[in-house]
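Scroll down for the structure; my scribbles are underneath it.
Every protein chain but one is kept in place in this view of the complex.
As written, the chain order gives the labels A, B and C, with residue 1 at the start of each chain.
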Amino acid sequence: MVNTKVELSGLTLDNPVIPASGTFGFGKEFAEFYDINILGSIAVKGTTPEPRYGNELPRIAECAGGMINSVGLQNPGMKAVCEKELPELAKIYNKKVIANICGSSEEDYVKCASMLDAQEQVGILEINISCPNVKCGGMSFGTDPNTAAELTKAVKAVVRKPVYMKLSPNVTDITEIAKACEAAGADGISLINTLVGMRIDIKRRSPVIANETGGFSGPAIFPVALGMVYRTAKAVDIPIMGIGGISSARDVIEMIMAGATAVQVGAANLSDPFTCKRIIEELPEVMEELGIEDLSEIRGCAK
Amino acid sequence: MVNTKVELSGLTLDNPVIPASGTFGFGKEFAEFYDINILGSIAVKGTTPEPRYGNELPRIAECAGGMINSVGLQNPGMKAVCEKELPELAKIYNKKVIANICGSSEEDYVKCASMLDAQEQVGILEINISCPNVKCGGMSFGTDPNTAAELTKAVKAVVRKPVYMKLSPNVTDITEIAKACEAAGADGISLINTLVGMRIDIKRRSPVIANETGGFSGPAIFPVALGMVYRTAKAVDIPIMGIGGISSARDVIEMIMAGATAVQVGAANLSDPFTCKRIIEELPEVMEELGIEDLSEIRGCAK
Amino acid sequence: MNDVTCAIKSNKKIADQVYEMEFYVNDDLIERPGQFVDIKLDGFFLRRPISVANKAEGSITLVYKVVGEGTKMMSSLKKGETLDLLMPLGNGYDICKAESTEDGDIYLIGGGLGVPPMYLLASSLIRAGEKPKVILGFNTSEEVFYEDKFAALGLDVTVATVDGSHGIKGMVTDAMPPEAGYVFACGPEPMLKAVYERSRDGQFSFESRMGCGFGACMGCSCRTKYGSKRICKDGPVLDREEIIW
Partner (left out) sequence: MNDVTCAIKSNKKIADQVYEMEFYVNDDLIERPGQFVDIKLDGFFLRRPISVANKAEGSITLVYKVVGEGTKMMSSLKKGETLDLLMPLGNGYDICKAESTEDGDIYLIGGGLGVPPMYLLASSLIRAGEKPKVILGFNTSEEVFYEDKFAALGLDVTVATVDGSHGIKGMVTDAMPPEAGYVFACGPEPMLKAVYERSRDGQFSFESRMGCGFGACMGCSCRTKYGSKRICKDGPVLDREEIIW
């Protein structure tokens, strides 16, 4: 029997498969498809201090092998998340979850992080400094190492749980940002968030997305994500959650070989709601085929 | 009858379709498939002052909707290009071509550009400051606005022909680099070059590409390229050659609506050698269907 | 919600660019008219949402227009080939609400590809003892479909074409009374808005580009008087009184 368990900053996950923030809501829609307790963990929808409606419609465009979204962090706000969404999720999911936090200012992040840190259900705080879909905040925190480091420090100062900084791929050198976050005390790095992308409706002669550009993700971005995880894993010593374009157990193995400890599956959940279930079922078979007994054997083995 | 002609810095092209540098050699392999005189122009293989063997094998990996290459600018050197490759191309192609120039130092670029500037056949000089596959030079010139501007000035000082700076997408803000090149006298911008990407062979537990990471291109990157062309077209007043993931006449229209004046087709030539021919044949039909009489009507119309 | 693989029973052209496709599937899965299915097509990342036009014992029927690459591919599929569908999706029309109104006729108003869901709705209303008036709008005579099918249900059907090549000339609103009591509408947004303005009450079905189609991604949210709603899950049908334009 192969062992699919992985350890993430003291949290033991039954397997490394985690739905990515924003693509799994607070779990209940997926619970209609399968028992979500099979998941390693769940990264819930990005939360801001106040409720947010998000961007105008259309928010979605299709691409070859992927999609663009400009949801713009629509969420019910941290109070509703703590008082309603998380308790409801607790009824259908009995493991720790990953809270995903966003804001427009350092204060926002700090407020939101300290409130979510207090929730028993939350195992890890994932600080999203990489959302390309919000005007102020979001990605701007993730493109400069100093700003990223300061935010990391500010959040770390008010919380007890492990803090993972979720980075943007839309930068010249991701390893610089990752190193700055590590030096500032981050417990781990989540990468990547979406690439900036665009589609134009040639009949209407205008951008498909109301917001013009949006966040591009799905299988098409896998090679970019893999390269960034690989380079970052060489640059830092803290664990990495590999995200971007994952849709199969083989992709998971590739990400772990690149240096990831766990992985998150995003857009693939939307086009096939059973993606995470399928990956979790296939993972032991693929491990056996490749002669892998424990995932820790292969972490970062591709050199 | 629709008009597919476009004008690029004084050069009139029969149509906006140009094979991208590095994916069309010096034309002769494609001349075995079709009469290459139908092409708007041809961007020939990146040239350095000295011959270069390039990177170790394997240099190619496959991805969903694209590929990774790490050819590493293998080329016979500027002397052989001017004395052998271009004269041979002239026998099978009777229009102006785009010379693609690379180097490891400013001096390299200047030497190569001035030699190619003297070739009658060359209509435009494309300065590749974005190759992710060479250790020194290449991309490093394309990630900092000041360096890019200096190189632009240095090249402009020694040549008479229009100079297009070919930019890397692997940067935090491409418009900054484009604006710096424009201010330094560039006649146009070519974008994008390849994204940094990677694949791992999970059986061998090592990177597929000998060089570990490589340049990722093909249909998968189209939304990234489109977004960068769109944003850059708003930021500069010089013409843009839109490159990245183009494989159909509809993609060409989308790129032009984003602001490109002409387009280049790269990886798609490799998986289907008839791609450019097919696009050129389909373009008038698609224009008619969309009610476009002249491509200048739609340039940058998506707002 | 179910993920079902089903075989195509027939797929034929019924008007200019418009096709009717029937699948073998457990039709009991469809609970209400106005619900839709989300179709996975080979080579496309996102699914294609299409409303259920009709259902019979063991099958459902869709009517779709070829507008892009996905629907073009659908039109090339043959009998016996299989498709992967998520269904049933969306709230659908609540016909009980219409029964309870007492001020005049019920109108079913469909524009273009908003016509198909009206057919299953009409059947449901008839089964519930109602006799709605049907108004169908198209651009031109070549696009007209299902007029005969609605007539065969014994309903009063008016067709309006923009160019006047079939039925009355004009928009669906030209066939409406100045103020309709209760409307069920589906069609392009400008049509919905015009119908909204000429009706006192009713239910309107909206379209949106969708990420998931089942409520998880917030890709389709719209503002309503009762807060934001997901068109795929809380819609596609909204009550007249909650709509914000």
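Things worth noting here:
In this section, a residue touches a chain if its C-beta (ideal position, glycine included) is under 8 Å from a C-beta of that chain, and two chains touch if they have at least 3 such contacts.
Predicted, not measured: the structure shown is a model, and the values here were computed from it.
The residue from B:L125, B:V163, B:L191 or B:V208 that touches the chain not shown here is B:V208. Think of the hidden chain as still there; on chain B it touches residues 22-25, 29-30, 32-33, 45, 53-54, 57-67, 69, 71, 74, 208, 218-219, 267, 269-274.
FYI, only the chains that are shown with their structure count from here on.
Here the two chains linked by the largest count of contacting C-beta pairs are A-B. When each chain is reduced to the average of its Cα atoms, C sits farthest from chain B.
When chain centres are taken as C-alpha averages, the shortest distance to the whole-protein C-alpha average belongs to A. Chain A and chain B have CA centres that are 33 Å apart. Averaged C-alpha coordinates give centres for chain B and chain C that are 46 Å from one another.
Annotation for chain C: no residues touch 2 or more other chains. Among the residues of chain A, those touching two or more other chains are numbered 61, 63-66, 219.
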